[in-house]
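Chains shown are a subset, placed as in the full complex.
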Amino acid sequence: MGAVNLETAPARLQVRNVSLRYPTPTGGTFVALDKVSLEVPDQQFAVIVGPSGCGKSSLLYLTAGLNEPTEGEIVVSGQRVTEPGPDRGMVFQGYTLFPWLTVRQNIEFGLKRRGMPPAQRQEVVDHYLDEVRLRPFADNFPKQLSGGMMQRVAIARALANDPQILLMDEPFGALDSQTRHQMQRLLLRVWEHAKKTVVFVTHDIDEAILLGDRVYVMGARPGRIRQIIDVPLARPRPEDVELAPEFIALKRQIVDLLHDDLHRIDP
Amino acid sequence: MSSESRWLQRCLTPKAALPRQLVLGAAALSWLLMLGAWCALSYGGLVPAMFLPTPVDVVAAGWRLAEDGTLLEHIGASVEVVLVGFAVSSALAIPLGLFMGSFRLVQALLDPPVNFIRYLPVTSFVPLFILWIGIGLEQRVAVIIFGVFFQQLVMVSDVCRGVSKDLVNASYTLGCKRRDVLLHVLGPASLPGVLDTLRVTIGWAWTYLVVAELVAASSGLGYISLKAMRGLQVDVIFLAIAVIGLLGLLTDQVFRILRMKVCAWAQ
Amino acid sequence: GTLSIGHTTWVGYGPLFVARDLGYFKQAGLDVQLTTIEESSLYMAAMASGKLTGTASTIDEILKYRSPQFCFRSVLALDESAGGDGVVTANGINSIKDLKGKAVAVNEGSVSMFWLSYLLKQAGLGVKDIEVKNMTADDAASAFMAGRVPAAVTWEPNLTMVKQKKAGQVLVDSRKTPGVIVDVVALRCDVIDKQPADVKALVEGVNKAVAYMKAHPAESAKIIAKGVGGYLSKPEDVSEALKGVRFYDTAGSVGLMGQPGKPGPLKDVVSLANETWSVIQGKKFSVGYDDLVDTRFLKPAH
């Protein structure tokens, strides 16, 4: 790994002037991200919202090292990102559990790759099975799980690897709203135990405010950060925080921001 | 609406599911109809015995050959040819197909020759095989390999190419190296499709048996059917064809069951 | 009327092409359609189903198919192989006796097998004394030249090729066995009964063609080259190949096949064939001479 140690770096994640351009079929270039910069301190829960196609997923993929920026650089824990690695765990929007492995084996996957001895592996897996309340389903295959359960396994699988940062790309996007609500609560609880730095992408403004310490609102064409909004709500956030006036005010602010984003996909 | 007319309606409704018994009954009926048509044509004298043996003729031919143990010997010889050819072909085609499906470059290199060769008539290669390979078991096996290898290669590489890129990305973020991806992700993910491929292609392997046994066979079902042609012993020809068909069905079912057992995790 | 005749690619069927192309059949009001089918079981199947009215083939070959349900008879002899078939062997196998215990590539159900078993019998051996490798005569030549078998029974042009490439020797050829490999034209019994005039025209046309071929070898070679094609598509090759066969005019046919009530020497070939196939096919063959040969249409030469 072409790692450049920058010991002095203060934040866990630094995105510095990152641009991403794709060649278009007609020979031009499409600017998916345009000079995006952001810094996420250790243990912060950062949320990115923005219209479809504004480059949210692209940014996470770059951070994960699954793609390379055309310009700029991304630094995680002082190391410049050049390739994917287990220090940056990711939970994807689609279901990406390995269907041929049981829940336990899925969570174990990264630990095995690392060569962790079986006894220790079992311990770690059991811990995260409990965290996501799936102990009774340890030996089920993914096809026997509901959508919410699958995403819980995906979260446990990413966390079991003890990453320095957890990247989540609309992990609850495909779930129904009740299940989604339960999952948000579960994620908050797990996060408070694990104390990880999280970058969470969502379309759902309620979700963004409920979960985040800070919300980055992006705009499309080209993908840019339009506004950074700190969420001053105290943690742990109560069950009915969504009905609190500060919450509603924040929501209105973000809704307005997104509404007057003129770059709509649909006319 | 009466219950009978409702069932009739279901039968006439596109994509309507039917109860298991009805389906099994229809399958049984269909076998009976085939047997009945055969009896009618042969016993009814609509087709002279020289052109179409009666079922009893065929059974008698089978009995005749079974009595002196040669039927088993023929079956054994053919099974050996087909299974050896199929095993060698699969052992080459599966890894190569996985490579083709995984690496665009390998695919680009192999696609042109494979797509050309798989449309060539195996029969024309028999004299060339004699020149190149000889007249032993190897030659017969080579015919089977030639018949199925290229089809398998294309099918396996399609299966592998169909594996979701998300699974691969997920495995990277869990610490997989490039090497691991093939072994721990693309391989297991392709398994159900590979078994389906094997199931279809072993059926095809049987259809090449007669061509394989054109040369220097001294036993085998293809050999006896060729021999029976000289003298127009239609009963033996039918017997050989029927046994080949049944063996084809049998191997097909073996792979069907294997697929269900081994890939219980797949939907 | 019309007669359709199936045959393989073989110079011995040349007279049929000559007679057809020179209009000898037409003159007698007969239309002969010649169809190439390289595999005897297939042209016999075609005759059985009535799609062909007859075949040109060796008599031993067609004997296997004769049954009460499938009635056909030979009405004339065309030619005998006189060097066109041969046994090729690797160095060190210098007599038929030396074949004992050796692998021999031969087409199990064909004239090659019949002829080989005749040769073996002459040498005091049987089919059981050799190891038969079943394949077509052409594949046998390939296998032999590729060094896969020490001996093979095959025919022209493979024999010439073996000599040219010095891939081995021609141990025996059919010159040594006159009257054993005999090509005949066989017709379905119902056709013989219903179209006697056509059968007669066939016999006469072939007789004339044989005479023409004797008188005009170069022109005949051209006609045959055009008609037979394949490896014989050049007249030179045809002329060369013609050396390996001896044609029968009507008198020759009579000499071989005999006259009604008076079987000729072909009777011995038929009994030998019955014997041979009984051993090889493991099933009794006892086709009577009169069931296989009909000499009514052969007029003795005046």
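Labels for the chains are A, B and C, by order of writing; each one numbers its residues from 1.
The rule is simple: a residue touches a chain if its C-beta (ideal position, glycine included) is under 8 Å from a C-beta of that chain, and two chains touch if they have at least 3 such contacts.
Just so we're clear, the structure is a prediction, and the values are computed from it rather than from any experiment.
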| note | Expanding each displayed chain to its full copy number yields A x2, B x2, C x1
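In this text, only the chains that are shown with their structure count from here on.
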| note | Averaging each chain's Cα atoms, the one nearest the global Cα mean turns out to be B
| request: Please compute the C-alpha centroid of chain A, do the same for chain C, then give the distance between them in whole Å. | output: 84
| query | How many angstrom between the C-alpha centroids of chain B and chain A? | reply | 47
| When the centre of a chain is set as the mean of its C-alpha atoms, what distance in Å lies between chain B and chain C? | 40
| remark: Each of the following residues of chain C touches two or more other chains, namely none
| query | Got the chain B residues that touch at least 2 other chains? | reply | none
| remark: Interface with chain B, chain A side, in the complex: residues 61, 64-66, 84-86, 88-90, 92, 94, 96, 98-101, 109-110, 113-114, 141-143, 154, 157-158, 161, 167
| field | In the complex, chain B residues that touch chain A | value | 164, 166-167, 169-176, 180, 184-185, 188-189, 191, 263-267
| Residues of chain C that touch chain B when the two form their complex | 40-42, 44-45, 48-49, 64-65, 67, 69-70, 105, 108-110, 132-136, 138-139, 142-143, 145-146, 148-149, 281
